[in-house]
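Here the complex is missing a single protein chain, while all its other protein chains stay put.
Presenting subunit A:
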Amino acid sequence: MADGSIGLWTVPLAVFGGAIRVSTPFLFVSLGECITERSGRINLGLEGTLVMGAMSAYGISYLSGSPWLGVLAAGITGALLGALHAGICSLPRVNDVAVGIALMLFGTGLAFYLGKPLIEPTAPRLPAIDFGWWSDIPQVRAALRVNVLFLIGVALAPILYWAFRTTRWGLLIRTAGESSDAARAMGHSVLLIRLRATMVGGFLAGIGGSFLSLFYPGSWNEGLSSGQGITAVALVIFARWDPLLCLWASLAFGGAAALGPALQSVGVTSGYHLFNAAPYILTLAIMIITCSPKRTLTGAPAELSITR
């Protein structure tokens, strides 16, 4: 069109673009949580890890001038918070859900405290890869400006799926998650396996946070996460602890987040609160459809404190 508008095509394009732009933090946190939960532990603190990751990535990127160093710092921060969670949970009679909630509050609080001086400065951002070179429609080009972290996340999902099924450490994590007695009988330390799984989970969640502050929306402020970390933890249950389903669920959540603003921009203005709530309605609907009082959730690791 002559005026540069693409009319109603905005909606599918925005949902598609939103699936790419918004899904990455969901993807990293849910894959990380998937590893942790498969080892038999729930880390609800990933919301705090996500926010800490976002803050530390922004800070390191600002101070060092290198956004990739920021991503690394976010991952390390996440792994340390994961180690803290696992360490506390290794003590006898500690509830992992309660520790997770405490760490969620600790992580966000610490990030807000340390992040105060980072709200004003502008840090270098991660570069985007332009996959829209073939199109001369600017909207399509903008939707296809993809960050490499998204591609890493997309690649990681099938790799994890394969690794859980066929590799030795995948089997170990699943054993620890399904029956800690079996893992002990095999001569492995369940606590050590869970420590590593929680640290890897934290590492990934931290990287998810770095995407928020260094790519999209692309700056540090205190409302940045608005609950995406905790949504992603719920996503894992929704995805039945399956990394591939985590990928699809994250994409669906990303697309759903873009739906509300996109519909308003083409003139569907009534009920925007409802459209803004789309991701949560989606979760509720799928939970209701798939739940059953007669059996536990399929795919749930038997050692998880919520299924035990």
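Convention: a residue touches a chain if its C-beta (ideal position, glycine included) is under 8 Å from a C-beta of that chain, and two chains touch if they have at least 3 such contacts; residues count from 1.
Going forward, contacts and distances are computed from a predicted model.
One chain of this complex is left out of the view, and of "Imidazolonepropionase", "Aspartate carbamoyltransferase", "BMP family ABC transporter substrate-binding protein" or "NADH-quinone oxidoreductase subunit D", the protein name its UniProt record gives is "BMP family ABC transporter substrate-binding protein".
The omitted chain makes contact with just one of the residues A:Ser64, A:Ser90, A:Ser179 or A:Asn221: A:Asn221. Touching the chain that is not shown, out of A:Trp68, A:Phe112 or A:Tyr280: A:Phe112 (per the contact rule at the top).
In the full complex, subunit A touches the hidden chain at residues 3-6, 10, 13-14, 17-18, 21-22, 105, 108-109, 112-113, 116, 119-120, 122, 139, 142, 216-219, 221-224, 226, 228, 257-258, 260-262, 264-267, 269-270, 272-273, 276.
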